[in-house]
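Note that one protein chain of the assembly has been removed; the remaining protein chains are unaltered in position.
For clarity, chains are labelled A and B in written order, and residue numbers in each chain start from 1.
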Amino acid sequence: MSRVFPHPLLALSLLAIWLLLQQSLSLGQILLGTLVTVLASLAMAALQPARSNVRRAHKFLVLLVLVTLDILRSNVAVTWIILRGRARKETAGFLIVPLKLTDAHGLSLLAFIVTATPGSAWVEYNASRSTVLIHVLDLVDEKAWIDTLKRRYETLLLEIFE
Amino acid sequence: MSATLLFWSLSLAQVLLALAMAAAVYRMIKGPRAQDRVLSLDSLYVNAMLMLVVFGIRSGTTHYFEAALIIGVLGFTSSVALAKFLMRGEVIE
Partner (left out) sequence: MWAAVLVASCVVLGAFFTFIGCLGLVRLKTFYHRVHAPTLGTSFGTLMILLGSVTYFSVTQSRPAVHEALIFVFVSVTTPVTLMLLARAAIYRDRAEKNDNVPSPDGDTEKIVK
C-alpha cells in the first residue's frame, strides 16, 4: 500500500486537480487520473523529500480562518496607504523577529502567511540565530508586530508541527 | 437590464485591469533596478490572467480558462527563474 501510494495526500489532491481540469467525473477520467497521480507520487518519493509530522491537523482550519481574516483586513489597510501616497508619513521599516519555530515545513508555512498578507514581506531567515527579517509597510509599533506574529501564528504553528 | 449591467461592469473591470497593466509596464520601463522590473513583470502576468478570466465571462465560454491557467503557470516559472538569476547569476546550478 505505502509502496504504491507513498504520499496519499499528494496523490488525492493531484487527482482532484486532474478531475477539475478535465471537468468530468467519468470512470475513464478517474482511472487515467489515478494512473497519473500514482506515477507522480512515485516520482515524488524518488526525490525523498523531508517528511513532516503534522500533529494536530484540525488546527489548520483555525489557521486558515485567521489568515483569511488577516489578509482581508490588511488588503483594506494597504489600499488606504497606497491611495494616500506621499501625503502620508513614512512608516515602513525592517523588523527582526526571533522565532522558536524550527521545523522546515512550519517555517515555510509562516513565510507564506507573512508574504501573502499585504503589508508585510518575509525577507530572510537566519538559521544560525533563528531570527527572521521582515519588511513591514506600516511599522508604527515594533513590539505590537512581534507580539501578534508570535502569539497569533507561531504558537499555532508550533502546536501543529512540533 | 441584467445584460446591460453585466456589459458595463465587465467593461469597467477591463478598463481597470488595463490601467493596472499600464502601471506595471510603466514601472517595468522606469526601473530603477532589475528587481523592480521582475516584480512588475510578475504582476503583469497576473493582470493578463485576470483579464482573460474577465474575457471568458464576457464571451460566455470556458475556453479562456485554459489560457488563463497557462499564463499563470508560465508567469510563476519565469518570475522564479528571473529571481534566481538576480541572486546567483545563473538559473540552473
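One rule holds in what follows: a contact is a pair of C-beta atoms (placed from the backbone, for glycine too) under 8 Å apart; a residue touches a chain by one contact, two chains touch by 3 or more.
In this text, all values refer to a predicted model and were calculated from it rather than measured experimentally.
Of the options A:9, A:39 or A:82, the residue whose C-beta touches the omitted chain is A:82. Only one of the listed residues, A:35, A:65 or A:92, touches the absent chain: A:92. Residues of chain A in contact with the chain left out of this view: 17, 20-21, 23, 71-72, 75, 78-79, 82-83, 85-86, 90, 92-96, 111-112, 115-124, 126, 129, 131, 133, 135, 137. For chain B, the residues touching the chain absent from view are 1-3, 5-6, 8-10, 12-14, 16-17, 19-21, 23-24, 26-27, 33-36, 38-40, 42-43, 46-47, 49-50, 53-54, 56-57, 60, 62, 65, 68-69, 72-73, 76, 79-80, 83-84, 86-87.
Note that in this section only the chains that are shown with their structure count from here on.
The centroid of the Cα atoms in chain A and the matching centroid in chain B are 23 Å apart.
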